[in-house]
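To start, the structure itself, in structure tokens.
Complex shown without one protein chain; remaining protein chains in place.
Showing subunit A:
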Amino acid sequence: MQKILEIKNLTYKYDEESDVYVVNDVSFAISRGEWVSIIGRNGSGKSTTARLIDGLMAAESGEIVIDGETLTEENVWQLRQKIGMVFQNPDNQFVGSTVEDDVAFGMENQGVSRDEMVERVELALRRVNMQDFKTKEPARLSGGQKQRVAIAGIVALRPDIIILDEATSMLDPKGRLAIINVVREIKEQYGLTVISITHDLDEATLSDQIIVMKDGKIEQIARPDELFLNDNLTEIGLDVPFSSNVARELRQNGVQIPEKYYTESELADFLWQSILTK
């Protein structure tokens, strides 16, 4: 598959004098259309990596290749158009004074003509199911609604890559699920690549690949079913999925369950079958 993003030996530190690297020799590649989660404890360098990819900060050394082009100071604005970022705090990234203004903001920056903007704003808001809130101000919206507007603003820009920088961490479980579903639909529809930085398990289980970071380094890159077999999940900043917990409890109580990762529905299927065959 075609690589949309390649990162080679990325290194960064905030303090020039210090020896502590926030991002330390990080390399990975992401194929077009993949959903990749980056997980890790606070301070493991996840968000910094995301900002380096978008060119919001300059790496000390290393190379970032987006869609075949190496990120440099000259093409940063152009490459940034390929990437849409949704940040953590719904309030702090809401630039416009109403929903439609905020969705249009990115397009205004690109000098999109007004007629097209009106059309794209309409389309993007319908996509995230916020069309009825078009003229509302941010103060009248909930956190989840604001994040949906932020996603609409990115959908309107039609990037190739969406980076969710802990975009659901300030939402309640319901809002979180709604956002993940919206992103999933948009990803399927437009064939996007999603990079999601998260602490949320449901989000991580959805992904094709999980990158685990620890102390600025990549600890592991694995598929979710490989990763969730690990016993030391809590050490790398993740919870154990509910289904794995149930499976372990059952094993400890003498139920014969093979050592492999189950999603909730897989586990349910397995249990149904084992009852039938008993």
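The rule is short, and it goes like this: a contact is a pair of C-beta atoms (placed from the backbone, for glycine too) under 8 Å apart; a residue touches a chain by one contact, two chains touch by 3 or more; residues count from 1.
Basically, contacts and distances are computed from a predicted model.
The complex includes a chain that is not drawn, and of the options "Light-independent protochlorophyllide reductase subunit B", "Oxidoreductase, pyridine nucleotide-disulfide family", "Na(+)/H(+) antiporter subunit F1" or "Energy-coupling factor transporter transmembrane protein EcfT" the UniProt name matching it is "Energy-coupling factor transporter transmembrane protein EcfT". Among A:S18, A:N92 or A:N232, only A:N92 touches the chain left out of the display. Listed residues A:I4, A:I39, A:L52 or A:M107: the one in touch with the omitted chain is A:M107. Here one chain is not drawn; of A:E34, A:D54, A:D160 or A:D200, the residue touching it is A:D54.
For subunit A, the residues in touch with the chain missing from this view are 51, 54, 56, 77, 80-81, 83-85, 87, 89, 91-98, 100-101, 104-114, 117-118, 121, 135, 137-139, 153-154, 157.
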